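I have a structure here, written as structure tokens, and I will follow up with some questions on it.
And then subunit A:
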Amino acid sequence: MFIPAVKNHYQELITLFAELYKYPDEQVTEEVMNGTAEQEMHRGFVSCSLPVTTRLSLQQLITAENNVQKQFMTAFSGLSKPFSPPVESLYKPWSTDADAPKQLAKKRGYYMGDSALHMNHLLSCYGFGVPEEFKMMPDHLVIELEFYAFLLGEDTRMAVTFYNEHLDWIKDFEKEMNKLGGVPFYQEVTRRLRNLLSIHPLEIINGEE
Partner candidate 1 sequence: MLTNHKFWYAVSGALILFGAAGALNIIIHGEHSMGTSNYVPWGALIAGYVFFVVSSTGLSLVAALGHVFHMKRFEPLAKRAVLGSIITLLMGFIVIGLELGSPFSMIHILFSPNFQSAIFWMGLLYGIYLVLLVFEFIFLLKDDHKKSRLFGILVLISAIAAHSNLGAVFGFLVARSYWTGPYMSIYFILSALLSGAALLAFMYFLVSKVKRTEDMQVEGSHIVSHLGKLMVLFLSITVFFTVWKILTGVYGAVPGKHDGIMALLAGPLSFQFYFFELGFGMIIPLLILTLPGGFKPARVFAAAAFALVGIFVMRIDLVFAGQMIPLEPVKGALLPQFRDWTITWAEWGVMAGAIGGAVLLYLMGERKWNLETAPHEEGEDEKAPVSVQLAKKA
Partner candidate 2 sequence: MKMKRRSFLKAGAVTAAAAAIPFKLSISDFKEAAENEDVKRIATTCNGCASMCGIYAYMKNGRLWRVEGHPVHLKSKGRLCARGHGMAADLYGKGRVPGPMKKISEGEFEPISWDQAFKEIGEKLNKINEEHGGNSFLWLEHGVRGKRYADPLLDRIGSSNYITHYSTCFSSKTNAWQQMVGGMLNGDHAHAKYMIFEGRNFAGGIIPNGMNQITKAKENGAKIVVIDPKYSEIAKIADDWIPIRPGSDLALRLAMAHVMISENLYDKAFVKKYVDGFDDYWHENKDKTPEWAEELTGIPADKIREISREFAANAPEAFMEPGWHGLHCHYINSTQTAQMGVILNALAGNFYKRGGLMPSANVDFGEYLHKDIVETEKGQRADGAGIEGQYMTVEPGRGISHTVPDMIADGKIKSVFIYHFNPLRTAPDPEYQKKIKEAELVVSIPVDWNETSVYTADYILPESYYLERTEVPTAVSGHISHDYPQISIRQQAAEPLHDTKPLIDIMRGVTKAMGYNALYDFTVDDEMKAMLEPVGVSPEQLKEAGTVELQTSAVKPEFPVNMQGKPALGTYTGKIQFSAELFRIDGKKGIPTWIPPKVEPDRSKADQFRLIHGKQPYHSHHVTSNNPHLVKITEKYNGTAVWMNSERAEKLGIKDGDQVTIASDLATKSIPVKVTELIHPECVWISSAYGGFSDKLQTSYNLGVNYNDFIPAMVEPYSGTTMSQEVVVTVSKGGEA
């Protein structure tokens, strides 16, 4: 039997992760620090009947000197090198277009790859726009997770296709994240996200069938 409640929990969990990859404003910082984020994530995993493999809680990974904002900047902004923005294009060959002659095609590490083009296409087909700062990285994790959550609400079959094609790079992303120093919070969030996404959505949603 189909239980929509689980799907809703799953969607909520996905958008929670999306939230955690946005620049942490004061409220988000506060909610991470006071444990709200940890509690909600824990509840989310439990509600989806997923194993919770927490070693350290999120608030423990933050210190006064190395706060969430600082870790965000270190991990994603390029203010210090190396850094690894959660953008799909960077983790996949730039283009598979056969007559794409030139240089970039087979390489990883460049923005605006095929996946970005496709995201632009999908978003515009569904009538979505993205904020100015994400204009040329529509395959940013934040956008992809939000869009995935949206698709789950629309049509599970489509969501599954999206899951298969656009959320298959998190492992590579995690590998890059783990190479960085001073970003334990995002390494943990990414580890959990990878755990969550390593389980096929149909297994979660239909788990109680």
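The candidates came about this way: all candidates are chains of the complex that A comes from, given by their letters.
Here, contacts are C-beta pairs under 8 Å (C-beta built on N, C-alpha and C of every residue); 3 or more make two chains touch, one makes a residue touch a chain; residues count from 1.
Only a predicted model underlies this, so the values are computations on that prediction, with no experimental measurement involved.
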| item | value |
| --- | --- |
| Complex member in contact with subunit A (any copy), out of 1 or 2 | 2 |
| Subunit A residues within the candidate 2 interface of the complex | 15-16, 18-19, 22-23, 27-28, 31, 36-37, 39-40, 69, 73, 77-83, 90, 94-104, 109-112, 114-115, 117-118, 120-125, 127-138, 142-143, 146-147, 150, 158, 161-162, 165-166 |
